[in-house]
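For this depiction, one protein chain was excluded, whereas all remaining protein chains were kept in their positions.
Chain IDs A and B follow the sequence of writing; residue 1 opens each chain.
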């Protein structure tokens, strides 16, 4: 049974997508299927999570082809945590989409594309084969192409061009890196690569290949200086779609980076880790400075998303178990908070009928609950205790100080402060200040009371935000379980011998 | 297209092409052929029909939307992997079954065949959808 649960993150979304396609002309049926599918997905992954937590790493060979020849699926603490978050966010977005996505996008295939996206993300997390990881990346990418242009508004086309081009180039670079690695080592299985690469005679070639992998994953993860496609496109699609993008897509790039550079390219640590630290610091600072400069709320959030990737990178780049644990804790926090922020910003923009900070305002007066939810989640992102953003930043700064990396610690603290400023600015301008006169003059005073959303739509969209806000409070107040989880995942990444022997059987030890 | 020769020939050719595509699909496991190429052949048959009689008649003949056909194919392909689980084997393990029909010919039913049927339907569905959309966009 456990062997079956390993395929759950792929199989269930694919079956749901197939059923949604069969009922192409019936959006109402698709809606039910989508909800049901994500619920079943979440239940199965939670069961898998329990198995891995009690029993350790598990792996299974698809089609009974022995590793390293067949395709392996592996569940260790990191991958199963990421898969569980995928299912959680998937369920949240599926509920949110009921009130947000609209009839046009629904009848043009939102549900099958969304499920295909979840399948791609889940597959990338579970696979233990680098070429198979490329294939899941592509499943995810092509579904995201469909989603980002779904609806075909003018801005979406423009954002879509940039998103599509940069992702096309990134996946092609990844394919080239994989081809070169295969040429150098003759294997594609990650566990097998972990055995072959350290003893390889031509380490210079492998460092070059590692740099190519770093480039490809950094493009996917929106790392400075390759991040500019993200704020150009993430604010254009429907709020539900940008919420799932913000939560998961860049994290897949980060996950792949962590996986490949902890398992395969261990001898090149010094080079890649120095690059990661510098890129991390630059990503953090540039992201948050960009966020301060922007006007559109979701563009502010996009830049904050980039900034968060920087936090994860410095944790990885420090190279210590504590740093890695902090990075993983931050990843969990960031997935939850970012999707919640994009969701509530989408609601605010629809209620006010305007995207920019200049035109928003007065929301606190008319919709205090929405304003409070945003405030709550925004403070969590900024790292105000006792919310969940506080602990990973403490761990990361502690890890930086422990390795005498004072510049890293200082950059993290400055970024934290600037994040607080940028979130406070959004709250003050979009929610707290009075409704601007030019908006009232243009649309009449009643605009905020009705907006474009019915009461039912508001409830459906705010329910997942409230649940995610509760989650960020809970993992902030009870930080220890998640910290234990992050430390265990970090330990598995650094001492990866059990991973190798689980995949390759007895001969791996 | 309004041509008597094309109309008359298409009626025979479409059915021949569809039958040939199923033959190609079935022989595909050990010999050249398979779901992908079979699906292409079947789609070309449907496209020929829509060229001869117009896309609305082709849609009428298909009865269901092309995307539903593709969805059914995806479902079959995923199902072929699930079936091995009922026997306790890992996902996507090939299962083979040789029913005895009491005749000379040997018939092989297998989950790879089911997977191939899935691929066949996906290709037919997707290509038909694209071709019919293009056909209508031209008008």
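Just so we're on the same page, a residue touches a chain if its C-beta (ideal position, glycine included) is under 8 Å from a C-beta of that chain, and two chains touch if they have at least 3 such contacts.
One rule holds for everything that comes next: contacts and distances are computed from a predicted model.
The chain that is not shown carries the UniProt protein name "Cation:proton antiporter", picked from "Transketolase", "Cation:proton antiporter", "ABC transporter ATP-binding protein" or "Cytochrome c oxidase subunit CcoQ". Remark: the absent chain touches shown chains A in the intact complex.
Only one of A:102, A:151, A:179 or A:385 touches the chain withheld from this view, namely A:179.
Touch with the chain omitted from the figure is made, among A:104, A:165, A:372 or A:470, by A:165. Summary of contacts with the chain left out: across A:16, A:77, A:127 or A:233, the touching residue is A:233. Between the chain not shown and the residues A:65, A:145 or A:421, the one that touches is A:145. For chain A, the residues touching the absent chain in the complete assembly are 131, 135, 138, 141-142, 145-146, 149, 152, 154-162, 164-165, 168-169, 171-172, 175-176, 178-180, 182-184, 231-233, 235-236, 295, 355-356, 358.
The definition used in the following text is that only the chains that are shown with their structure count from here on.
Taking each chain's centre as the mean of its C-alpha atoms, chain A lies 37 Å from chain B.
Remark: chain A residues 3-4, 6-7, 11, 14-15, 17-25, 60-64, 109, 112 touch chain B in the complex.
Residues 65, 67-68, 70-75, 78, 81-82, 85, 89-94 of chain B touch chain A in their complex.
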